[in-house]
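The complex appears here without one of its protein chains, the remainder shown in place.
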């Protein structure tokens, strides 16, 4: 039985939409957690360079050592939640590519995980970033090459020409 | 010179994304106002049947007489803002179809308006509604036939297969 | 009959809470509009120095000429909405003190306005700013002296030791 679904893709690739559709499509209740949950949980002061996570004006995301340490603990927490019986869908941006996946893989251990890559054409992701009205743009572009580098997936979806709900419907049969 | 852009389309048709892209694409600053602005400005109590605006569990939007009266004043306010020199983009759902347009047309009077219809395939809009994670779904479906009935446009865009940014780029040349 | 209620006070003085309580306490529906509504309506690009409105890291709010022009049109719009029959409560920060009030007074013209000053002790406002979790702090402090300078009120309330609901109950009898 699949215990954790991990979706990885750059900012504005449409992961959150897919997650909400998965929650609607899958018969069991799957709480959704992700890097956004953690960022929101952080003190406001952590969103400052050298300590936490910084969203630079050009869209780059810079992660400091303190954030990295808390993120490691957070990943352990998500794994424990799944071990305790909750089926969890995780919405992630692997800024470190294969290294990021390795960190998750180690924490998730024996849990049965479905790894899903969420691709999106760069120009389309950049356009959706504008459509969301974020003040900081360029995040989608700056994360383009990094996030899938060396990452192994059970399944990939591409939101460039496919709706979130259809991506979710493509993923659902792989959840067992 | 275009003074007001009115976008009309059902819920989850992608109007808000187009509006934000228009704001990014057009050289002048265009403040964006719409029915959501008004709903948000309302007292919480107005969101109850017989008085204000009600979002029924099946997604239907029911508008009471008090809301209708305040909406009429709101439309006058938007018109006055445009007359005072601001170029305004309006994000609307013409629940009354041609009647709704007539109300706006009367208030906008001599102002130069670009009327834009925002179409979206029903199944796609319903899927995007799920992707947004709204608790109340069905809004997109319930508004399907109503909102474009008898409405005259200068231009129509269809978000079914076209990104918000590309719709905005198609609209922009019509703004002069 | 009071047609417009204008509340003026610095950031984190508790105006929004009073507005929502007024909406609950007053028998008629009073839509609430304010500078936050306008800022939210603006293109993301307007939140950059020299053009729009900038929230500096020290909490200072710097308003550019383009924002000022749109704000003038916005004020005309609010006035027109009230003339068209809506009773409107306005939540404002008079960054220009008496000059700001003069701009509103001119636009509101013959309308019957209740001017309410919302005071709050500086240290308390600064603490509430932290409690709201805003990343930019110092806004309350930087606006301290400016906003009430030379402004004439029908009524003042002080949120330092008084709850929003009680301030609203103190204001309500002045609305006729």
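All chains are identified by letter, namely A, B and C, in their written order; residue positions are counted from 1 within each chain.
We take it that a residue touches a chain if its C-beta (ideal position, glycine included) is under 8 Å from a C-beta of that chain, and two chains touch if they have at least 3 such contacts.
Because the structure is a prediction, the values reported are computed rather than measured.
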Out of C:28, C:145 or C:163, which touches the unshown chain? C:163
Even though one chain is hidden, which residues of chain A still touch it in the full complex? 20, 23-24, 29-33, 37-38, 40-46, 51-52, 66, 69-70, 72-74, 76-86
Hidden partner chain, residues of chain B it touches: 44, 47, 133-135
Which residues does chain C use to touch the chain missing from this display? 17-18, 20-21, 23-24, 124, 127-128, 130-133, 161, 163-166
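What we mean here is this: only the chains that are shown with their structure count from here on.
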With chain centres set to the mean of the C-alpha atoms, which chain is at the far end from chain B? A
Between chain A and chain B, what's the gap in Å when you average each chain's C-alpha atoms? 32
Name the residues of chain A that each touch 2 or more other chains. 133
